[in-house]
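The structure's right below; bear with me while I get my questions together.
All protein chains but one are shown in place.
As written, the chain order gives the labels A and B, with residue 1 at the start of each chain.
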Amino acid sequence: MISVPCPWCDERNSAEFRPAGESKKRPDVATTTPEEWRTYLYTKSNLADWVTETWYHRAGCRRYFAIERHTVTNDIRTSRLPAAQIRLKESRG
Amino acid sequence: MAESRRLTPQPGEVIDRSSPITFRWEGDSYQGFTGDTIVSALAANGVDIFSRSFKYKKPRGVLSATFHDPNCTVQVDDEPNVRGAHRQLQTGMVVSPENVWPSLKFDARSANQVVGRFLSAGFYYKTFMKPAKLWPVYQKILGRFAAGGITRADAEHGYYDKRYIHVDVCVAGGGPAGMAAAITAADAGKSVLLVEEEYDLGGHLRYGSADELAALARLRAQVATHDNIEVMTNSVVTARYDMNWIAVIQRQPGISVKGHEIHERLCKVRTGTLVVAAGLIERPYVFEGNDLAGVMLSTAVRRMINLYGVLPGSRAVVLTANPEGDACVDNLIRVGASVTVVDARTGGNVVRAKGGKRVKSVELADGRTIECDLVVTAIGWTAPVPLLNMAGDRPVYDKTAARFFPTDRVAANVLVAGALTGDGTTSELIAHGAAIGAQAAGSPVDVTALARVAHPEMYRSTTHGIVDYSEDVSSKDMVAAKKEGYDSIELVKRYTTVTMGPSQGKLESVNAVAIMAEAHGVKDLNEIGTTVWRPPYVPITLGALGGRGFENTRFSPIQPWHEAHMARPLVAGDWIRPEHYGNPAAEVTNVRTNVGLIDVTPLGKLDLRGADVPRLLNLLYVNKWLKLPVGGVRYGVMCAEDGVVMDDGVTGRLSEHHYMMTTTSSGAATVWEWVENWLQTEHPEWEVHCTPVTTGYASINVAGPRSRQLLRRLVENVDLSNEAFPYMTVRQGTVAGIADCFMWRIGFTGELSFEIHVPAAYGLHVWERLMDSGQDLGIGAFGVEAQRIMRLEKGHFIVGQDTDGLTVGYGADLDWCIKLDKDDFAGKPELVWQSQRSNYQRLVALQPVDPTVVPAEASQLVEGTKSIVGRVTSSRMSPTLNRSICLGYVEPRLATPGTVVTCQLPDRSRVQLTVMNGLAHVDPDGSRMKV
Partner (left out) sequence: MAVNGSNAGTAGTTRPGKPTAKYRAKYSAFSLIKHGLTKGDWPRAWRQHELRKHYDVVIIGAGIHGLATAYYLATNHGITNVAIVDKSYVGSGGSGRNTSIVRSNYLTPEGVRFYDRSVKLYEDLSADLNFNIMFGQMGHLTLAHNDSSLRTMRWRAEVNKLEGIDSEVIGPDDIKQIVPYMDTSDQTRYPILGALFHPPGGTVRHDAVNWGYARGADLRGAEIHQQTEVLGITTDRGAVTGVDTSKGHIATGTVVNCTAGWASLINAMVGLKMPLVTHPLQAAVTEPVKKFLNAVVVSGSLHVYVSQTDRGELVFGASTDPYASYSMRGSLEFTEELAGHVLELMPSIAKMRVLRQWAGLCDMTPDFSPIMGFTPVKGYLVDVGWGTYGFKAGPVSGEQMAACIAMQRVPELISSFDLARFAEGRLVGEKGAAAVGH
């Protein structure tokens, strides 16, 4: 059982979380093409390396957050708020 | 019965001679003492043979006298594969040998020993290919050779338990180094878990000299003074997973649940540091006859003599290459055995052992043949490295010391203490353990490494013998396999099954590597490498792993009423719901005629508040939400980003900034996460607060033409008239004296209906009041089945039943609902593209031409012999129409109303179904519910 650092709750057993996969940016619906949209839906980098993922603290604070996890060792090196929340914070100073 | 081999009391013995225990073995009654293992008690009674070998059915006796002894696995009562050389005797145990037929003394299949030369490793891959028809027969015969004990279909599951432990330091191994590590870590104030596989702390000191016993007594006393050391004996650190998540199996922990003794307990430990102080395991020697009963390891002999007071043999030949072997010689002499010493350090060697049911003589390298009843080998050690392996290490072989050692590749939070790292006297081992313990506690200490003492490299004599006792694999088998091309250690393991049996290679894995090195003609075992150790280190019962069942089970607050009224339970995910109360068709008719109540508490409910709720709804649902007035209710469908129908339900606006969303029961959790996902990762700037209130309200649907009449008797502060409270609106008020209820008029059943949501604690009260008040109106409860029939009559689809994982919005007849002129909503691009195509199957209502036939759900619609053109997704007999009705999918060209399609039923007969106009079979205009 790996231990996942939640930005709100600190280290918790991974069973408390739902991993939501590689973090991706949603294309602009107004201009998207089938190819771009389905790449967003289906195609994965699937790296054997550090990846940025979204996790959801299902049995805890119910917050989504982003971590950097190494997919070979399962080590986790950073944990932060979702990108949209960081952008919002910055825009609000 | 043979004569007793019990010795006079020995200095370190663990048996209590004042406490005899009677048990049964092979049908006869035997006596041992408290503290005896099954095998030590039997051996004391003169029993030599405890099992037959897997393949050749050769008789087998004690080898290592430990848990890992591959020859001493027995059946105890209804428990298979008990390690007889470890399990302590208990009164009344019924013990029998495994893998023997008809008996241990005469095993009919031991004829295999004669034909053994034809049963080379992997022989079964090379025959029985033709005729293919006969293979099942051969396979049955092979199956009879399966090793192991017996299970019973009616055996009791028993009680099991689990425990979570958080400690600073966990020490695996309670020998001198492990105890010392625990003591120093505890001295530094750390919490320590000290885990020992045997029944007592001490490791090899327990069967050692007077000095060693004295050192042991001192260590035990020190451990006992520390409140912050928890000692677990008869327990094993059986696995280490990522981030020092440790599995400790505690056997027979002496704990009872509900009066039942717990058989095993799984302890899940998150430890700061894991100290591996597992000691060393003595390694068998490969030579002809090395699996005869009476051929034993030196540590086994010392255990039998010193711990259990049992004489393993009276005329012994001891092949010794180390001080432990010499100590074994001393022990044997001390208890009166005659001993011939063969010193490997000066070139002595054993060539082969001979005998029948027990060893009778041994042939030495110097040409002598010596009559004996015991052959002892002390030729070196296997380092038990599995935990280190699981922590990332790949141990390296040291030719001089003739064993594997850990490297610094092991994870930083795992330390190694004691004999795994080198050799030393008792005090050196203690000093090393103490230093590692200090390190584990975070103290900066210099650790003096233990020396690696030179040891002869001895793996195989000049003859071939057994490498894996539990799998009956010989060195000859391995050499042959290598020549056949199965030439890596992993391939030879898979081909010969060496190290794959119940002992998992704990005794023999290094021998296997050495035999491969020899076969390859390489001197360095590192060139062969080792196989990767997989968890668990020692086997764990399914019971301990499974523990007690803690599956979620949810009941509505109205459950007592359902039970009192004989509701048939329906398992619906976490929820248990009433399927019906005896007659679902009558329940339908009653709702359509009078009034009925259904408990819909499992309906997912999300309380949404904030100025931006309309924007959220507009984004999640395919239809429009910006203009829903206060008091309004609307039905909506959600699609995922791939356009696939995900959930549906109604959402109402209770006040300016307050909405209540409902979801399907099974979709409640998913939709909540979906809502949070959009709010947190896409639109954190929106002001929306989402609270799940599914279980905060009991939900009761009151349906039927008399529902308004009923509610007028119990509802306060709400005008229930159709003008004041029309279809698809929501009102808040008091029901049966309970304030803070909200109710909306919706129509899943197709009747006039009010769905009342009551604070959960009052759910049963309101339900009972409704029931009481409606007696004269013909009120009756209805269950999920009646609701399903009515919704099918109305043509409402159920997400997940009438849609599947590929049903994109328009396929489910949602053209009326999907609004592509919205800027954005989940799944919009896919729905736009789908709207430009026509090649998807359509959801339609179907009616069998023969109204008495109800095609089973999932029956296929066909053309010709096998061309599938659709399927039935829902079907029921309609009590309202008195005919069968369906929903299903058809190819677009068949979707025109009036088209007749062919349906193949599960019994392969075929019936005709007519495609209907619209989805509703009953009251398509909705006139019954809008009154």
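One rule holds in what follows: a contact is a pair of C-beta atoms (placed from the backbone, for glycine too) under 8 Å apart; a residue touches a chain by one contact, two chains touch by 3 or more.
Quick caveat: nothing in here was measured; it's all calculated off a predicted structure.
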Chains shown that the absent chain touches, full complex: A, B
Residue, one of B:365, B:630, B:817 or B:862, that touches the chain absent here: B:862
Of B:154, B:408, B:446 or B:524, the one touching the omitted chain in the full complex: B:154
Identified contact with the non-displayed chain, of B:92, B:546 or B:582: B:546
Interface residues of chain A (partner: the chain not displayed): 1, 14-15, 18-19, 21-22, 34-35, 38-39, 41-48, 51, 53, 69, 71-74
Contacts of chain B with the absent chain, listed as residue ranges: 78-81, 117-118, 120, 123-130, 132, 135-136, 139, 142-144, 146-158, 160, 239, 241-242, 245, 247, 263, 266, 268, 390, 480, 483-486, 488, 490-491, 494-495, 502, 504, 534-536, 539-547, 549, 551, 553, 571-573, 800-801, 804-806, 830, 833, 856-860, 862, 865-866, 868, 871, 904, 906, 908
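As a working rule, only the chains that are shown with their structure count from here on.
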Computed distance of Cα centres, chain B from chain A, in Å: 28
Footprint of chain A on chain B - complex, ascending: 241-243, 245, 268, 270, 641-642, 673, 676-677, 680-685, 823-824, 828-830, 833
Of chain A, residues touching chain B in the complex: 1-3, 18, 20, 26, 29-30, 32, 34, 37, 40-41, 54, 56, 58, 62-64, 73-74, 82-85, 88
